[in-house]
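A single protein chain has been removed from this complex, and every other one stays in its place.
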Amino acid sequence: MRHRMVVVEGSYAVAHAVKVCKPNVISAYPITPQTHIVEDLSQFAADGEMNCEYMNVESEFSAISALIGASAAGARTYTSTTSQGLALMHEALFNASGMRLPIVMTVVNRALSAPINIWNDQQDSISQRDTGWIQLYAEDVQESADMTPQLYKIAEDEDILLPAMACMDGFILSHVYEPVILLEQSLTDEFLPDYSPEFVLDPKNPMSFGAFADPSTYTEFRYKQEKAMGVALKRIEEVAIEFSEKYGRYYGGLLDGYMLEDAEIVIMAMGSVIGTIKDTIDMLRKEGERVGLLKVRSFRPFPADEIRKALKNAKVVITLDKNISVGKNEGALCTEVKACMYNNRDVLAPVIGFMLGHGGRDIPISTIVKMINKAKLVEKGIFIESEFADLREDLA
Amino acid sequence: MKLIIKTVVKPGSTRANKTGAWRSFMPVFDHKLCSKCGICEIYCPEGVVNKLENGFFEPDYEYCKGCGICANECPKKGIIMVLEGK
Partner (left out) sequence: MSLLKPGHRGCAGCCDALAGKFVLDAVGEDCIVVSPTGCLEVFTTPYPESAWGVPWIHSLFENAAAVASGVEAALKAMGKMNNTKIIAIGGDGATMDIGLQAISGAFERGHDFTYICVDNEAYMNTGIQRSSGTPMYASTTTSPAGKASFGNPLNKKNMPAIIAAHGSPYVATASVAYAPDMIRKVKKAAAIKGPTYVHVHAPCCTGWKFEGSKTIEVGRLAVETALWPLYEMEKGEVTGVRKIKNRKPVEEYLKAQGRFKHLFTMEGGAEEIKKIQATADWNVKHFGLE
């Protein structure tokens, strides 16, 4: 395989990845920092490079609603949004997954208002945790782009049929210029089969979609969604390997480890902060510190078994959250990692949660070192449950 | 077993639900008065007033809810509502 690296903006790499997946309908509403993706897609459409209907809708709510109709009609569909736009979609997100429509959406992660803030954190997609969408988080631009065909393949699997979010950190990944390999059309055609659902809106076979379920039938809809998430757990791993065999790139399936084997302190995180953590680990390893990383790529479905296995040798676990459940004083990853350890004796390591990077606040290596040093205090019996890692004392 | 619940349902499958049981008044069609105008068929909310081969109309009592629109609209007053069970 001959791969040509080019330096492009993260948004362009994603837009290009969408293009080679050949969606039939794209529907989107502009919101910072998602705009460059949809601008690039619009340009592809204007240049006749895409055989699709590009809909300029009047809101994110209509963006996702139009895709619900389009997907039910049998189309491969795509949208992208962030923050307030994703929050506005909230009601329809449940609807798309409940109707088992495999819509793929890039979420360019951004903070939620108030106070209004356009920069990165992951409160937006984390707040959509229970909508029944698959959620993968990308570490860099290449992974953000490569996730797109992977998610179509997973979402459209006939035993899954769930919508999926490819989450990439706003600005940090969407607006950065990085050397990437743009996804080849020919490889993608081989990798990604056509979407051909069993039932579509078709006058020749007039089925009804979205019927009213009473207490005697509703529960099983949720049960089957959960079962489909279980299938997705396996498929995310398999598709990651299929992808690496075809394109030669691999980022982990559900999880990925870095210096994990002998690590006593394991940091868990999602998204672009992974790169900074790896640099920190490289630095500390030189000083002989046994620090490792467990990257969480799939937040939904949540890989509880795999996490327990990966943490078997850990002495302390640190979770990083660019979100907070206000009133719980914890981020979602912290809560879920702790919850998956309870009721079994595989992992007895304490979990320390750090919330940081809200509203785009930078996460330098020094902040990560500070957290690791705090984790070491556990040995001395000083235990931090969960706290903000990067508070400004003058404002706090 | 397929993991996908059938989120879609088959066309016209409400026919399994025989709404004739709802009826307290039953429309009785008097063909002697009928002008075969078809207004009873047009305005039946259930779509169950059917044209017979001889051009007259009769409701399908399996589904007729006994709303009485047909009787109210019949220009010849050829449909009367009769209390069920009498």
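Think of it as A and B in the order they're written, each chain with its own count starting at 1.
Note that in this section a contact is a pair of C-beta atoms (placed from the backbone, for glycine too) under 8 Å apart; a residue touches a chain by one contact, two chains touch by 3 or more.
Just so it is clear, the structure is predicted and the values come from calculations on it, not from any experiment.
Although it is not drawn here, the omitted chain touches the following shown chains in the complete assembly: A, B.
Shown as candidates are A:34, A:65, A:280 or A:386; the residue that touches the absent chain is A:65.
Residues touching the missing chain, restricted to subunit A, are 24-25, 27, 51-53, 55-59, 61-62, 65-75, 77, 91-92, 95, 99, 201-203, 205-214, 217 (touch as defined at the top). Within subunit B, the residues in touch with the undisplayed chain are 6, 9-19, 22-23, 42-43, 45-48, 50, 60, 63, 65-69, 71-73, 81.
Rule of thumb we're sticking to: only the chains that are shown with their structure count from here on.
Subunit B makes touch with subunit A in their complex at residues 2-5, 7-11.
Residues 98-100, 158-161, 199, 206-211, 220-221, 224, 227-228, 231 of subunit A touch subunit B in their complex.
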